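Have a look at this one.
Note that this complex is displayed minus one protein chain, with the remaining chains in position.
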């Protein structure tokens, strides 16, 4: 239960670079855990919304915000309720992080861990190959960068963007360590397919790639194939262009994926939109409390989604016991 | 049924740039279609394997091929059968294309169409924004490029790579037109999440992005938000950085996604691997008939996967009838 | 929201024939409903547990109760929590009834209604064929019998059984009206298969049959086939031995099913069991507050399960719009 609180802390905004909206985010364990142990019941964790102000959303019924779910949601659901953005709110990732904290404990029993970090914020990019240990080290930094220097640069970049009432995107990299060769599935149960599915479930995700990803499109097979070799009795790959997955299954290397996040659509400048009531062009300005960059907070969400996906595949027996 | 045959033709290899292995790929409609009309039964289409030579795979039981599923499959399944690569063979995409041809007819009844083309092969990239009509025009070219000049350049590139017994990757872009605003879902039923899931089910896929995708990570919200405006009584977006999807649902713009494919792992040069029998380092050389670039053939597969995903969401009522 | 409260009232115990445990059972609508209208979000209804006393369950860790889930649950889950019987408690049917009340409103928009009543309690059986209107009339009676005379007899029977610290079983009959010919599916999506699945999810259910059910096993085809005839331009069946379902789909007659419930396993007499701590034979006596007969309260649960199943099939398009 402390582990859940710790993961949730990592998702909370940090002064200067996050939204000024403050939520206690104290997870309440309603069901399924007794004396710190899972009973076998479904686990119910409640995270209260404390600091809400639904009135700010009234204008968006007429003038939906560009980049937000307002317009499709209003046309899809006749009685859609915009207060707090409803089910489309990034706030719901708090529940994902709490569930992921439980999943991390399940997969840890199998020797599997998930560690992510901020690979880039706007133009500030971390150009180094990073290990799981370095990714874990990012927990010490507000931006979830891997080094103090990168944290400073990213923080500075976010603050400058925020000061101009604008927002900025970025990328998160995630490393799954400890999966045995053969873990995963094929076709619609491929490990990469299910991980990508989960990542695109995170609001603002616009791209997912494994290993060298889109760069592989410009490479030759003689460069991209990861050779196998023996290392102290274990089979290892000599490189990791594939990001640890071939044919939907692990090849023994760590699974490495990158997730692209768009800039937060909520920005404090006037934007062009339409007016659903009048059927004419109009403008909208989004006041309120927003993150100029959600990437640092998204790191915890990416980790949680990866842990949930792996735990889900373990639960389906993919195929721990059949593997060396 | 002619439509199925036509889609399958687009997946077949073309002289010079594809594998010399020749399959008739004539779809046999075993069940579910009577007099050219669907009866309501599950549709069973049989595509025979004619031109196979399982003996070529015997060596890979000992020395699994880098970049292939050999190693994870052999460790996962004690009695894995490598002949023809089994369920891990790209050959299975023939079935996807046949099923996709049926799905295309289903979604066409709702006014939805899917058109893809080759965005890049190795370093040869198409730098222009392309419309669905241009994508459809790629059916005239062996490489599925959008213009004769690009087709020439890509074909030349593939032939040179093939001559050096190497392979090369590339990217496919796919445009889904005609979806109404609000089509899709959220979280694990988001349209982008389900499309990405399907794309990563295609062998050799290593990345998926929507709209400006990974470039969005370096952009500002003031650049990336797609403004709405009225156009002849219809709501349209003034740009399409989002690739037609916000909050997991369509915003009225065409859905645009790009899929990165790695180079074919089968290359005709000696590669380092391990020997599972002896437990030592070894080498493997892959003889046989391979595509130096599978991207031109993957275009039909990407279209099929997109059509199947959209048809599947329509079947679940996401939410055609609830939408303006 | 009033409709939900009304359905929940029907599940509450009645003085004399139900458990003396009293729960307010006031449904709290936490999410998904604004101003009495569904917003499109998942609907979250909270039903608090007020009147609990977990201490009474401590003895069952050692001496599991016959007929209860204690023994299998304790062996399955190392940290199973017996307090209040956890997820195995009949108390969870309160949530089913609340969800069913929402489902009833969904299917009512399609002209479908679900009405159930108590067909038998112990040896007291209702021998008449009952209409949906008569079943609906059972809402006036504590036992959910269809007539005052039957209500008196059943109530008397339950009270006598309760006085002897014993319990008794019974049967519930459920009528689904308004489904069009062809509604349902086949094989694993057959309407009867999915209804039976749902009914066996109710604690204490031990049998489900449609139409003449087990009596059909002793009949001839010339007796059991329901002939079709025209009735004012509509196709109707001349009888309803099939309970409205052939081939997994509706034949136009009302769907009629019967559900058998075993006697409540909690009885106030000493029973033989084993002691998990000592590994020897032992006895257990279940004190506390129990229903001598849960059948009257199960009627609301059967209705809810049927409504949820039908709503689920409608949501999958089975196949309202395709049908005359």
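Read from first to last, the chains carry the letters A, B and C; within each, the first residue is number 1.
Going forward, a residue touches a chain if its C-beta (ideal position, glycine included) is under 8 Å from a C-beta of that chain, and two chains touch if they have at least 3 such contacts.
Since the model is a prediction, treat every value here as computed from it, not as a measurement.
Participant: From the list C:4, C:45 or C:73, pick the residue that touches the absent chain.
Facilitator: C:73
Participant: In the full complex, which of C:43, C:59 or C:190 touches the chain missing from this view?
Facilitator: Looking across C:43, C:59 or C:190, the contact with the absent chain belongs to C:190.
Participant: Could you tell which one of C:100, C:170 or C:296 touches the chain left off the display?
Facilitator: Of all options in C:100, C:170 or C:296, contact with the hidden chain holds for C:170.
Participant: Which residue from C:133, C:219 or C:315 sits in contact with the chain not drawn here?
Facilitator: Touches the omitted chain: C:219.
Participant: For the chain that got dropped from the picture, name the residues of chain B it touches.
Facilitator: Chain B touches the missing chain through residues 34, 37-42, 73, 76-77, 79-81, 83, 86-87.
Participant: For chain C, which residues reach the chain that was dropped from this view?
Facilitator: 64, 66-69, 71-73, 75-78, 87-88, 92, 120, 122-123, 161, 166-171, 180-184, 186-188, 190, 192-194, 196-201, 203, 205-214, 216-230, 233, 235, 238, 241-243, 246-252, 260-267, 269, 271-274, 279-281, 319, 322-324
Participant: Need a quick check: the contact residues on chain A for the chain that isn't drawn.
Facilitator: Looking at chain A, the ones touching the missing chain are residues 315-317.
Methods note: only the chains that are shown with their structure count from here on.
Participant: Kindly work out which chain lies most centrally, taking the average of its C-alpha atoms as its position.
Facilitator: Measuring from the global C-alpha mean, the nearest chain centre belongs to A.
Participant: Go ahead and note the Å separation of the Cα centroids belonging to chain B and chain C.
Facilitator: Each chain reduced to its C-alpha mean, chain B and chain C end up 48 Å apart.
Participant: Report the inter-chain centroid distance for chain A and chain B in whole angstrom, where each centroid is the mean of the CA atoms.
Facilitator: Measuring from centre to centre gives 25 Å for this pair.
Participant: Where in chain A do residues touch two or more other chains at once?
Facilitator: Where chain A meets two or more other chains at a single residue, that happens at 73, 76-77, 87.
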